[in-house]
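Here the complex is missing one protein chain, while the rest keep their positions.
As written, the chains take the letters A and B, and residue 1 is the first residue of each chain.
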Amino acid sequence: MQRMMRGRGVAASWYGIARTATIDRAGAWAELDDGGTAKIVTGVTEIGEGILTLLSQVAAEELGIKPEEVTIGDNDTARSPEAAHAGATRQTYMIGNSVALACRDARSRLDKELASHWDVDQDSIHAFDGEIWSEGSNLKMTMEEAVDVCKKRGVVPVGSGSFTAHGTGLDPVDGSGSPWQAYVFGCQVAEVAVDTVTGEVQVLGIWASHDVGRAINPRGVEGQIEGGVVQGLGQALMEDYQLEKGHTKTHGFAKYILPTSLDIPQINTTIVEDPDPKSPLGAKGIGEPALVPTAPAIMNAIYDAVGVRITSLPATPEKVLAALAAKAKSASGTMQAAE
Amino acid sequence: MLTCDKYHMPTSIPEALAIWQDAAEGSRLVAGATDILPWAREGRAGDVNLPAMIDLSRVAELQGYKVANGRVHLGANVVYQDFLTDETLRQHLPCMPFCSIWFADDQIRAQATLVGNLVNASPAADGTPPMLALNAELEIVRLDGKALKRRTIALSDFVKGPGKTDLQPDEIVTAVICDSLPGYGGSFQKVGQRRSLVISSACAVACIKMAEDDETVEDIRLALGGVGPVPVRLDDIEMLLRGKRITADLITQASAMPAGRVASRTRQEYRRTVVKGFIEAAILDALIECGVPLPNAAEVENAHV
Partner (left out) sequence: MSEFELEMTVNGKPIHRRAKPHQRLLDFIRDDLNLTGTKEGCGAGECGTCSVFVDGKLIKSCLMPVAKAQGVQIETIEGLAPHGSDLTTVQKAFHKTGASQCGYCIPGMVMAATSALRENPDAGIEEIKERLGGNICRCTGYTKIFEAVEIARDVIAGKLSSTVLDADGAGKSYIGNNVRRLDAPSKVAGKLRYAGDMVMPGMLHMQVLRSPHAHALVKSINTSAAEALPGVACVVTAADVPGEDGFGVFVHDQPVMADDRVRYVGEAVAAVAADDVLTAKRALELIELEYEEIPAVFDVEEAMKKGAPVIHDYAAGNLVKHIPIRKGDIEKGFAEADLIVEQAYDTQPVEHAYLEPEAGIAFVDHDDVVTVISPSQNITHHRHMLAKIINKPINKVRFIMSPVGGGFGGKEDMIYQGILALATMKAGQPVRLVFTREESIISTAKRHPAQIKYKMGIKNDGRITAVSFEMISDGGAYGLSTEGVMRKAAILSCGPYDIPNVQIDTYGVYTNNTPSGAFRTFGAMQSQFATESHMDICAEKLGLDPFEFRRINMMRDGAVTHTMQTLGSVSIGRVLDAAEKASRWEKGPVGVRGSERKDVGGDDTRPPCTLGARFRKEEKNGRQEVA
């Protein structure tokens, strides 16, 4: 056997969006503000996934302004509507859709006043990137002017939105039920090099394809996938919280080993869009599902490379080398038996 | 959390020794300080209060290095990054860039000293095997009345066991002096749980000088770390190879020898298997650095992983 052996493996996955086996809900408020800017108020803030940018994009699209003109007031149980938790791959789906609904509500107030002002059909009014116009006419103004018109008519263009995801509980006996209204699917291929001298596994490539419903910010989706892959890689190969009679043996990052820049495969992402029919945006989510297939894809690739099946995570160098030794032993045993 | 009552920064050896001699029991010498701060944390020593820390990093005499008479005199404040960035050191200590690049990371290497690594005497210290291979001695000083009393001791005698050295209570290590090996090819193998900033499960070092025929081993140095209470020099394998024409068979024969040296209390089987491959890889990598053709072209693939 050569020292460095390469192999590839694949794993598929599926995941449910938003809270499990229950009704999930979230609310948001919106206001088209002076200067053609906007305020959006929600009950959560950024945990790194890019939700604030995403919500600004959704609000910008729905209101017809620019994302940087959106101010998100967030994160305060005493000042903002209920958004519930930042988890369960629910931010884009739950908060994103509630912001979309709130913005539509605010826009309809504005559009109604503008339709009356211009004396056109409300449905003819469209807005994008700071401008608002009536389709099929030369009536057009900036959003700043439109807000001013609306307010001079005595109306503040505010709106609210509440979005519901209808999951149902599971039957306590047979588990039947409809836990989520939206599902996503994924698949990852891993390519590894296994060092047969040290047992070290290097993951050199990942091809990740994930259905996200609709990618609001494709680069952000890639970022979530890349982060998920590397967390999956960490669990697959090195991370291990160890206890001895309830006492940890891995107190800090010198003992609890995390992936660094030298452990990162080239990650090739393909975004698949199968829009959700049950929500205004059509987007589903990607935060959690991204890491589900990574570890089994790597284990399958190790098997492809050197023929050892690691069923106990993580596949440390020591474990891989021991498995290789056991395989060699059993192969030589088989050969002897054949003689 | 590490606390201390006093933090001294002497600038000369006599000043440092005077402070050290008078320091209350439990005081510590520090240089880079990259090891002592993580030590005083939960899961290791916990909260520690030291009466005094005596920081040697500004002692003028401990700075820099000199090359003379086939030896390199490395002041105690030479940091790991110097072995990567300093052309002269790279030329005279050809295995050290490979060792250093595996040691911690750029930022810690900018602070951490080789001598500090040796004095800590960890069985997994990356710096000890190369220094053993380079016949290193430590230069030690203490105060005898008002006079400076110096001694030198071979590194192999200095390191007694995990965390144990021959350093006496009032002494300071001022330098490590090792062979200068220009024209040698050097290499360093290491495995841990990942590639950056990680403790060795095992490591190996090789320095090889080939004769003018490009086939005969004129000199070879080999050592292992992480495999027992103290790193070990592999004199027997060196003896086997020195003066011989290098062949794939010879390397295989050499690789089979060190497994018996593995004396770690944990993960022995793993370390035995790894060191066998490491000797071969260390030799091949060093041969590549020598610029000579490898005994078997197919084995090119094996090196540099």
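The rule we apply is simple: a contact is a pair of C-beta atoms (placed from the backbone, for glycine too) under 8 Å apart; a residue touches a chain by one contact, two chains touch by 3 or more.
Computed from a prediction, not measured in an experiment: that's the story for all the values here.
When the full complex is taken into account, the listed residue touching the unshown chain is A:L52, out of A:L52, A:I95, A:C150 or A:L321. Across the entire complex, the residue among B:I19, B:V67 or B:A110 in touch with the chain not shown is B:A110.
The omitted chain makes contact with subunit B at the following residues, 1-7, 9, 30, 32-34, 37-38, 41-43, 47, 53, 55, 57, 81, 84, 90, 97-98, 101-102, 104-108, 110-111, 195-197, 288, 300-301, 304-305.
Here, only the chains that are shown with their structure count from here on.
As a whole-number value, the distance joining the C-alpha centres of subunit A and subunit B reads 46 Å. Against subunit B, the residues of subunit A that register as touching in their complex are 2-4, 195-200, 238, 248, 251-252, 254-255, 257, 259-263, 316-318, 321-322, 325. In the complex of the two chains, the subunit B residues touching subunit A come out as 38, 41-44, 191, 193-199, 201, 267, 269-270, 273-274, 276-278, 280-281, 301-302, 305.
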